[in-house]
Structures are given as structure tokens and as C-alpha cells.
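I have placed the structure first, in the form of C-alpha cells, so that the comments after it can refer back to it.
FYI, not all chains are in this one, though none of them got moved.
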Amino acid sequence: MFFHHGELAYTVRVDKPNPVFARMLQQAIGGPEGELRVMTQYLFQGFAYRGPSKYRDMLLSTATEEIGHVEVLATAVCMNLEGAKSEVVDQVATNPMIAARMGGIDPRHFLSTGGGATPADANGVPFSAGYVDAGGNLRADMRANVAAEAIGRTLACRLYEATDDPGMKDMWRFLIARDTMHQQQWLAVLEELEDPANAPGDFENEGEFANVAYGFFNHTTNEPPADAAWTSGPSLDGKGTFHVVDPRSMSAARPELQPAPHDMHRGPEATMPHEQDGNGGSSPGALAQLREMLKA
Amino acid sequence: MFFHHGELAYTVRVDKPNPVFARMLQQAIGGPEGELRVMTQYLFQGFAYRGPSKYRDMLLSTATEEIGHVEVLATAVCMNLEGAKSEVVDQVATNPMIAARMGGIDPRHFLSTGGGATPADANGVPFSAGYVDAGGNLRADMRANVAAEAIGRTLACRLYEATDDPGMKDMWRFLIARDTMHQQQWLAVLEELEDPANAPGDFENEGEFANVAYGFFNHTTNEPPADAAWTSGPSLDGKGTFHVVDPRSMSAARPELQPAPHDMHRGPEATMPHEQDGNGGSSPGALAQLREMLKA
């Protein structure tokens, strides 16, 4: 269960409203690198968590913090869309620099929301929960969380660089600091889980596969460096030795796919003769399985 | 530039074709955990790579390996869809166990492809390039790649568990071994990049933010453990000390958003009086900016 607190997680101040920056902020709300993604990712990892409560509590606490970050950013979008004062309008028609800026806005900020944020990215692509990485393995999920914060912090730094507005710069310094903590926090869990180990940790590569598991398969026409960190020396999980493999050494003949039964209508080149798939006789073909099930 | 080699990257053998397993294999082709995702992720990271060539060559080599994994899995789907022999059809109508299985198929394997794989997941959701994480920062991208392989290997292990078919189990042991290598390989790059450090590495939290960057903000109503790895002790980047923070200590009053200009039509409660936004006078309102730009 959740509660809302009237104040914002951090000060949002916009010294000079700018609708182009409002558009850019959207990337941090609804993009694959944005807050709706990490919020949904941590919530669903937390909801599905099985095991001692300490990790779940942390996941849900930080997920809840992220909901507040969406609030902070959405408020910043709203404030950057303000200030459509009449003087500005007059300038649009006469000042080419101001007119130029209008080309960079998100028209939906005016047409669809009347001056509010959308749950979408900087190009207006709606947030999709398909961005969420949650695999139901704690180590894998922690790796996904470090990754999401690393990419999110990179975006945050670029948004910091893209503005001169003191209020917006201050807000981004706060959010970048939080992204720092979150990266560190998930890394701390990984360390507890004996990093760098593989996820999942309970499946061992045995027999010939123990060797396959540490070979760099060279799929390029040039020779990989013999002494790269991934072509020589012990692997990081301590279970093997990196080496280079020619992938052709493992390849196998392509199996000949069977022609399809007649009722698949694949065309003459891909269909077995009528009598062979049974359609010529009393028995039906492939889609006939579906048909028979429907009859059942 | 790429070349195709007639053989498959590994043997694909299906001892007992099973259309329900064909459906499950789709998750490893077109799901967020699947090969189309890592293939696209590594390709685009490699194409956009700037810097010494060794990392780019490795990214593109492994990306190319993944295209071949899509080929292996798509072939496995095709072979699991074979064997719609007439005897089987007869059994559908009389054997409830076989009929039951038909409920678990992907109907598009029959209706849309006539017995082939689709670029979609196990529920038929088409692959979206929105799943791809590529942030244009090498460390962040490496973290994204470790995460993708960790979640992908978890899926692979579950698919291994879900089948008794010796051919399919053998194929999965190979693919799990490759996922092992890929996890290790990206981790090796991260170690070279001085892990565990933050991405991006060239933005420092200064002043008061240096402290914010290592505080666990407790957004739950219960007390977090004082001695957890993320609430005490030095941070992993060696730049701070983990501690617990009450987020209310940083919160700020919600700024009062201005009423919108009249031509936004937000409703009386949210619109400034007509004269104030200039519409009552000679000057236009908010959408008027767009209008003026159009005139220009």
C-alpha cells in the first residue's frame, strides 16, 4: 500500500521556462532510460520477490522513490511549458530565434495535455512496459537494475549539460546524485551475492560445455587480440580460462526441413505430395489437427 | 558487411516435435530476454562505437554470433512444428492429452507462417527495438549487456528445464554455455573499465550532492536494517559512505502551477482570466504561439 506526501521529493524551480527543454525532459520520464521504466521494473521485481524480506523492502522502497521522481520531472515539464506570455507570442512572429525554437517542441504538450507532461519519451513514443527487465532471479534482476541506472544516469548527465537554467541544473544534480546511489546500491547487493558470478548461479556448464562457456567465438574475418581481457586469462567466475574459438569448429549441417502438409498451402516447392500427408487418403493434414480439436 | 555460412552455429535436433515447445522457444527469439534483442543491442552499440577498435570489433563479433543464434532457434521452432502426421491428427480427436496440448500452441505458427518461427515472443507479441538498451557510454552499455545476458541465461535455463527432448536439451546446454561466456566477456570489459564504478565516470557529485549520492532514502514506513550492505560502510566506488536518509529532509513545497492561457481550454478552474492572458486584449494566448509561427 502506498501513501502520497504533499511535498515534492526535491525543489523544482524553472528560472526561464522553455518548451524545448520540456520536450527533452520527457525522455527521462517515458523513455527506455526513464523513471517510468525503473519505477515499473522495481515495483514488479518487488511484488514478485520470494525470499527474506530485506531485498524486497529495499526494492519497494526505491521503487517508491522513483514514483516521486516521475512527479518531480512531470512538474518540471509543466513549469517549462509556462510563460506563454503575450510578449513572447509577439516575438514569435518577428524573432526568428524564437520561431526556430518552436520547431523543437512536442506539439502534444500544447494540443493533447494543455500544458502538461505525457507518459511518453522525447519523441512522443508512449512508455511501454516491454522496456522492463525482470527475470525472477535476484542476481539477474540486480544486474538489470545497475544497467538501468547506468543508462539513466548517462541520460541525466546529458540533460544537465543541455540546460543553462539554474533551477533545472540544480534539480539534475540532485537526480544524478540519486542515480549514483541507486547504481551503488544494486552493486552492493551484487557484491553480497558474490559477484562477478553468472546468473543464474545454479546451473553448471558440464562436460564439453565447460569449455564452450569460456571461448570467445570469433565471428569476424580478422584475428582478435590474443591478450584481450576476454581472450586470455582466467574467467571472472574463476571457473574457466578465456580462449579464442573458431565458431566453424562447432557448426553443424543445416537439417533439411520437411515439406509441409498439403493444407498449409505453402506453395508447390514446400508442400509434400498430397498422398503423403494423408490428405489424399482418408486422414487430414496439419491444420486438420486444429480442426479436429475444434470438433472435439 | 556480413556473410552467411551455410551451416548452423550448432546442431539442432528435435527428437519429438512439439508445437507447445515451439511456442515457448519464441520467448528466446523475440522476447525482451531474447536473441533479437541482444543482436540488435550489440549491433547498434557497435555501429555507434567511437574509440579504439578493440571494443567495437568484439561487440560486432558477438552481435554476429547472436544472429546465428536466432537462426538456430528459428530452425528449432520449425522442427518442433513438424510431424503433423495423420496418426497424430486422429489422436487429437480421441486422446484428451493430445487435445489438451493444442490449447498451448501459438495459432500463428499454423495460420500465419505455415510452420515457421515468427519474430515475436511466446505470446505472439512482436519484437520491439524499444527493448534495446544502448546509451552511448561504454560502461553503461557493458552493464546493459551483462544484464541482458543474465536475464537471457535465466530464460535459457528454464527452457532447458521445460523439455525432456534430448536434442533440445543438448541445444540449450550449448546456448547456456554461450550465455555464460557472454556474461563473462562483458564483465571482463567492465573490470578493465575499473568496475564497480558509476556510469558515466566523468560526472562528479559535488558539494551537498556528494552526500546525497550515498544515502539510502527510506520510502517505507518501517526502519531499514542499519547494517545492510547499502545502509552502512563505504560505497563500492570508494567515494562515500552508505547511510540512511529520511527523504522528507530533502523535500520541497510543490510549486503552484500557473493557470493556463485562455486558448488552452483547460476548464475554468485551470484557466487564467481572459484579460490576464492577453486574449481579452490585443495579444494572443498560448496556442497563439503556434499560430504565429505558422503565419511566419
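So that you can tell them apart, the chains are marked A and B in the order they are listed, and the count of residues begins at 1 in each.
We adopt the following convention: a contact is a pair of C-beta atoms (placed from the backbone, for glycine too) under 8 Å apart; a residue touches a chain by one contact, two chains touch by 3 or more.
As the structure is a prediction and not an experimental result, all values here were calculated from the model.
Engineer: Given 2 shown copies, how many make up the whole thing?
Structural biologist: Identical chains making up the full complex: 6 copies.
The criterion applied here is as follows: only the chains that are shown with their structure count from here on.
Engineer: Find the geometric centre of each of subunit A and subunit B from their Cα atoms only, then give the gap between the two centres in Å, rounded to an integer.
Structural biologist: The answer is 4 Å.
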